[in-house]
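Can you read through this structure? Questions will come right after.
The complex is shown incomplete by one protein chain, all other protein chains being positioned as in the whole.
Take a look at chain A:
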Amino acid sequence: MKPAPFRYADPRSLDEALDVLSAEAGAKVLAGGQSLLPLLAMRLAAPSTLVDLNRVPGLDAVEATGDGVRVGALVRHAHLLRDTAAARVQPLLARATANVAHPAIRNRGTTVGSIAHADPSGEMTSVLALTDGSVTVATPGGRETVGWRDLFVGPLETSLSGPSVVVDAFFPALAERSGTAFAEISRRKGDYAVCGAGVVVTLDGDRRVAAVRASYISVGLVPEVHDLTEAVAGKPVDGADWAAAGALARTLVDPDGDIHASADYRRLLVGVLTERTLAEAAAEALERTAA
């Protein structure tokens, strides 16, 4: 469990980082190393050079505005978890990061790295999808914004190719009259979820359910957003049949089984977690509507 030989680059600017990445097809970005280094140790990845972003200035800020939260490439999960301004604008961020691994890993691992890693078992890929977020990608040719649908191609696979660095991820603000909730079930505390669910409930002016969206973790090959509105549309919050939404969700997902959970069990959890999180999110939506 020792990595194959690789070179190490320690760029001091984004341009310098992109230069190294352009010069070598086998070069790979290193952020917190919490996913990449285990892959190296098991020789499942053998990059020619690791391009360490950690000394590139200007990538470590969380900017919360009325539009949403922009998270720099070097922002650690632990930082985002503690950022109260970000949590006000988009409460899913803190709720989800609290479920990412253990404190030691959250102190090093980056939220953007997690998204670039495109693990369907990761919380933040799913949150990017659920909030309809995007990433900013820097290439030698300039910067572009890539929406989540275009970003996630497969498990551990993004559409990014050639020399590119994700400089930030943008999570749009929670809409008015909306509430969110996040819950997951893992075998042990802090483990990757056996199944997780993030939901957003939006009410109309009459405090009736207008829209319900959900995204699941460790369910399917890429993050997806499911519209569950039809199960509860137009219902008052306290009269909504969240179980019906859970039942609908179960029909929409297509989970796989593995050594920790059968596909059927994951489907069961999708239903249970949907029902539980929707009730919670609706209560929050109601609160935010009243306020």
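Going forward, a residue touches a chain if its C-beta (ideal position, glycine included) is under 8 Å from a C-beta of that chain, and two chains touch if they have at least 3 such contacts; residues count from 1.
Methods note: contacts and distances are computed from a predicted model.
Chain not shown in the complex: UniProt lists it as "Xanthine dehydrogenase, molybdenum binding subunit apoprotein", one of "ABC transporter permease", "Oxidoreductase", "Chemotaxis protein methyltransferase CheR" or "Xanthine dehydrogenase, molybdenum binding subunit apoprotein". Of A:Val166, A:Ala261 or A:Ala282, it is A:Ala261 that touches the chain left out of the display. Note that of A:Val20, A:Leu92, A:Leu151 or A:Ile185, the residue touching the chain absent from this view is A:Ile185.
The chain not shown here touches chain A at positions 1-5, 38, 42-43, 185, 187-191, 194, 259-262, 264-265, 268-269, 272.
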